[in-house]
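Note that one protein chain of the assembly has been removed; the remaining protein chains are unaltered in position.
Right, chain A next:
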Amino acid sequence: MKYKILKINIITVCILLLFSVLTGCGNAENSNKASGSSHNNSITLLNVSYDPTRELYQEYNEAFIKYWKKKTGEIVTVQQSHGGSGSQARTVIDGNEADVVTLALAYDIDSINKNKELINKEWQKRLPDNSTPYTSTIVFLVRKGNPKNIKDWDDLVKPGIQVITPNPKTSGGARWNYLAAWGYALKKNNNDREKAREFVSQLYENVPVLDSGARGATTTFVERGLGDVLIAWENEAFLSINELGKDKFEIVVPSVSILAEPPVSVVDSVVDKKGTRKAAEAYLQYLYSDEGQEIAAKNYYRPRDQNIEKKYEAQFPKINLFTIDEVFGGWNKAQQEHFSDGGVFDQIYIKK
């Protein structure tokens, strides 16, 4: 008798188990429907961006929302997502439905097409200036008074100097940092690759920790007080000085640096599916407008527009800039050679 009852109970257990699992899935789907709702007169754009653009797009989004409402009557909401450029590209590959991507470098946008072509291959030709509405460069941030007397790239390889820079494998900014150092070393040594390699290798021997993103590296330097010099985006360096006090840090401008071109693109597969192409394209085009350029300049990105560049001339120090195309033959080549598995960076860093 007892046995029978127990057996029935086991069956109830199984049914209850199954039931609880099923209700779990059901609930998840319901909440999905609720979040995906959209009205005729309002649309939502998702901008998947990299770390240091948080403040830039916060300001720009407000400006664009006003502009778009005035022009079309449509109410746009722009959702932002920030992180290391490489990992942000990864989420788009994995299915994060970004209408536009505004990443740190062209290679990361190219890599979104790795599995499936989500973005038109010719994306970089769709907007002016290689689809980079603003540029930046790489500078040094040092502690107030420059106690280690850091003036140029040569000072970073001296023994006893601690250099903070993020991991080039995951961070776009870190790749620009790395290539800026290479470019400098090549120029200095008459394009002798061996010597340049030695220089960069020495530099990375002075790096105590590799953060995964530019913002993380800044926090390491600024908040945790680690290191003597931070190699950083120019805009990031300006921002940390403004946010955390001019009495604590100084910017040091090296003699030579790289012209960093953070590109933007519409993600074709997403905007066609969601029907947001018109607004998404306008969103990127408006970055080239006077207002967009001015907001970029205010957030310490170097504007493309010459009038606005002139207006903010005093803000940006003059640096001898080289482009990645000139020195490294473009992103794909640089990525292959330096940052792929077993590439030059791996060889340098493993040696350490």
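Definition applied: contacts are C-beta pairs under 8 Å (C-beta built on N, C-alpha and C of every residue); 3 or more make two chains touch, one makes a residue touch a chain; residues count from 1.
The definition used in the following text is that contacts and distances are computed from a predicted model.
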Omitted chain (choose from "Putative ABC transport system ATP-binding protein", "Sulfate ABC transporter permease", "NADH-quinone oxidoreductase subunit N" or "STAS domain-containing protein") - UniProt protein name: "Sulfate ABC transporter permease"
Selected residue (touches chain absent from view) among A:215, A:304 or A:338: A:215
Selected residue (touches chain absent from view) among A:94, A:247 or A:341: A:94
Contact partner of the left-out chain, one of A:70, A:116, A:246 or A:318: A:116
Hidden partner interface residues of chain A, rising order: 2, 5-6, 8-10, 12-13, 16-17, 20-21, 23-24, 27-29, 31-32, 35-36, 46, 48, 51, 54-55, 79-83, 91, 93-97, 115-116, 118, 215-216, 219, 240, 243-244
